[in-house]
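Below is one structure, written out as structure tokens; comments come after it.
Omission of a single protein chain aside, the complex is shown with its protein chains in their original locations.
The first chain written gets the first letter, and so on, giving A, B, C, D and E; residue counts start at 1 in each chain.
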């Protein structure tokens, strides 16, 4: 009986803490949302399962020598997220942006959500129960970039202990973009503005598409060396795609490499959501601030869209400004849907893809700046 | 001439030991068996080639700084086997088990082969020429689990120096399942029992298949935290498969990731079969004990099948108990073939898949227990 | 204004050195050549982009903790090149060589380019502005092997700081084979010799193809243990291909694994082309010596071809000797084209593939020797 | 028990009995849980069919070009079907190849967006 | 500024203003560069069309076996087209599947060489 007693004490049933129990419930909810609701399942399933595993008492998968500990090294050293950016670059068509260069500014305006949230985190730090160092505030703010790899890269560099909550907030809100954005978009535009039909985009030549990643990499990294890993890999991926001479490389990065890294990144990010790291007032603050970040980014994008609507004499539909938050391609689709509801013959998707991919560059630039200040 | 002399001395021809020569011959035999006889070629080819390379005198591929030394780290740290379990999970349909839950007990009964072998190893330890520490006996016993990744994972944790012989014994006997099992199955059953036709399995809903990996992971890891790496990855892979919302993830794990890890694992496991580690009485004991393990596991599976045949009033064909040793899907096929020989209209395959995949879970649980005792 | 001043100083624009500027221009030229001229784009695009990134001032991607620093470890430890050889082996058909064993000697003759260049580097070392240690001379000489992974493997072991220039020279000249070789081939052969039609190759059985990699690995590694990593992986890959029992392994190595490693190897090799390492008289010497290496290798291959033409009574077309430099399959295609120009009914390609793949083995043997002397 | 060195037969037998017990208990509990599945999920599903998140691309498409039957055709079709299954995540049984028709002449503009989904989503056309 | 610990609201506002300025300047400059693209590359290209390095495998091939139209066929064709696109690197819009014809009876000898190109080159038929 003594051995049974000892065995029982060694089980997770006996040694589970309340925190671990809550975390397991949260993980199950995320799995439900990913599988049943289709919320960003490619990352939420691995993340949620990572959460599950790391909160199993006594399993020790994240302790030195544990499986997740080793896999986590690629996250901790900031290797996986730029690799995913390589793959994302190989899957992204910057054509709509090249065809309509002005739309890139909407991708800049929407980044204000990041910095508004940053100020918010600093203000929360003044509260007695919440604490945000500058680096933690910066990592939290990048949720507003609405771009997963950027958020995870910056967080792994500035505040690795927040990887769990920040990843979950970032991917959850990205999945919720179709719910968060429309009311804001409608509140900040007039019916007339939403009905604006934009003229067709010009054809973009192959040469332009090949030169684009090179020029953007050169200029952006020279201006902001701390953005080199993100922008460099994104643009290398895009060059591989657009060069047209290495189709197998483009194919492998978009498929095998993408999904292998995705699963490793997902599990290990989830594995940073241990109960004692996760169940804090800081996490609650991060989740609240993340919503602020998405909302304010959407709002400033739309408002800047109104400005461009005015300056262009009514040629630009301000709805495409909401796509500036990144969240490719969901935010662009939302702009399309909201626009079409007002005017069924309206077709904004390709116009919204411009600010949408510009938002990825804008977020990476913002991440570079935060890394410069707090790295 | 002096330099020629020196060069000659630096060659493998001059410095080969008898042990290395024997190991090379063994490696060649394994390559022959894998290529010509089709014995588990996906792992035996890399394993045998690893054996070949590590026994090349002076090549030093497993010394610090050598190629295989680096690749071996993933084996040594126990990373590759759980990754393969992730891929195996993504390729396994637990439907037959869900449809017939009682069959899971056959997967439990067949694990007795493991522990019988464990006792055998401890007994052999009492002989003058053979030595088995508890951990080594446990690693040897797991061969009876008839599941490659489980055996390699446990061995890498408990007795890494035995990786070579244990891997070779495990995969060889798995390839020999169609030869080892039928006589045992026939000896322990009556013709009447072998002719039993089982009723068709019920349809299993998608929801059940999605919930299954989550529930099994939760319960098993809570009960046995040391099984977390194996069971966790197996069930994550299965969730990826059954969720249906991440088909690209399921496809990549089942293909690219599976085969990349397979080749790395195979080569480096083979590279642990250096002559001085391999050519010992312990290796001979392991090979003998491995055969015992498979045979006893098959026997206890079949005997438990007889018990269920009785209890069910003749509805369960005891042959499917032999599939409880794992060796997916060979053991299930053997059950099908033996059953069909007695009764050509008999179709046991799907019924045997239940104990077969249950055996994978059972072996992982057994491995977790051995890890708990000796880890 | 003070902060703007500081920010400006932190940008790459402010701190760029002349050397970095030149390197960026060179990288852009290589990207142009790869994309527009199709010069070995699979490696030149990643290499050139790596050059670009590492010469971005202040980005620090190759410093400890930087992204490229981590990815570079696989190059530095000599892991990536043998892995690529594994993939190359899985993609190479040694049939033409087995069908015509004599042609393997042409693959030996063409390796003289390596050692001629080696002597050249030692001679240049005597000049005041140039310096080549023995190891550096050996690494430079291997460019004459006309085989990328071999060159990178040896350089990573003997002179890692020369990885940038040697990789660039090797891949550039491989791309230029159709320009470098024909004049040499014409100058050293008569019109009559170039018109020789060779008799059809015999059929090669599957057994021969399976035994070939095993025998070559055994013999070569026993004779030259230092060639184990390269020859071992090449022949394992070929065994996987020819065994026919592991098609998924063959497919994954030829695709996913190949291209994933290619991109990692390319970027990190390019990242060794930092301005201060690259812009030296040594680099200029390497580029000049590389041309010598290719030219002399071609010449000795063709001259040995003439010898075999004589000895065989005019049955062997000496043009196929040029294919002995490796550069698979370009050099074989060049032999085909030059031969067909003289005699439109001439079809040398399959005959040239023999020396061509023999050249890969020959270069790996030469690399093993240089590693033995200088490793 | 100190199990790090050689162990006694008694200890070995104890470990065996204990471990087999745990293995059985574990799988027995899983068996009970699975038995519960049937009553909880199986019936439930019949009432409220699960909304399919990812619509199958080709539930009933069937290829059937001409009637001349040639040996081994089944296998070609099986290969194509399995390739489609691998791409679409649909199980092979649900795919029927019936016919090949002209491709739509003008691809909808948002086919381009589909290619950009990258990590966020896999290629699913709606 | 010491930013390693908690920072003041003033510092936070300063970082915000400064960073948003840099973000805008960066993207504004990229916008100008892209505007320049149109005049530099776009016109240029019309004069000197870019020589295609990798010839598209199937610019105008179109499959159209019989006329009987079946539901969901478009999707089957789309799957096949996307599979071909993935393999050939051609964008889906440029692929039309029209018909399937007898395979060439004798494959050219250098199809074998094509399989050997390994790292040096990808499978492109000329």
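As a convention for this text, a residue touches a chain if its C-beta (ideal position, glycine included) is under 8 Å from a C-beta of that chain, and two chains touch if they have at least 3 such contacts.
Since we're looking at a predicted model, the values are computed, not measured.
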Chain not shown: contacting residue from B:12, B:120 or B:148: B:148
Given C:26, C:53 or C:97, the one touching the chain that is not displayed: C:97
Contact residue for the chain not shown (choose from B:42, B:309 or B:373): B:42
Of C:70, C:132 or C:153, the one touching the omitted chain in the full complex: C:132
Positions on subunit C where the hidden chain makes contact: 97-98, 101-102, 104-105, 107-109, 111-112, 115-116, 118-119, 122-123, 125, 131-135, 137, 202, 204-208, 211-212, 215-216, 219-220, 223-224, 244-248, 250-251, 358, 361-362, 365-366, 369-370, 373-374
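We take it that only the chains that are shown with their structure count from here on.
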Copies subunit B and subunit A - interface residue numbers shared by over half, same or different: different
Identity of the chain that, by mean CA position, is farthest from subunit E: B
Centre-to-centre distance between subunit E and subunit A (centres being mean Cα positions), rounded to whole Å: 23
Contacts with 2+ other chains: residues of subunit A: 35, 38, 42, 223-224, 244-246, 248, 251, 255-256, 258, 262
In subunit D, residues with contacts to at least two other chains: 18, 22, 53-54, 87-88, 122
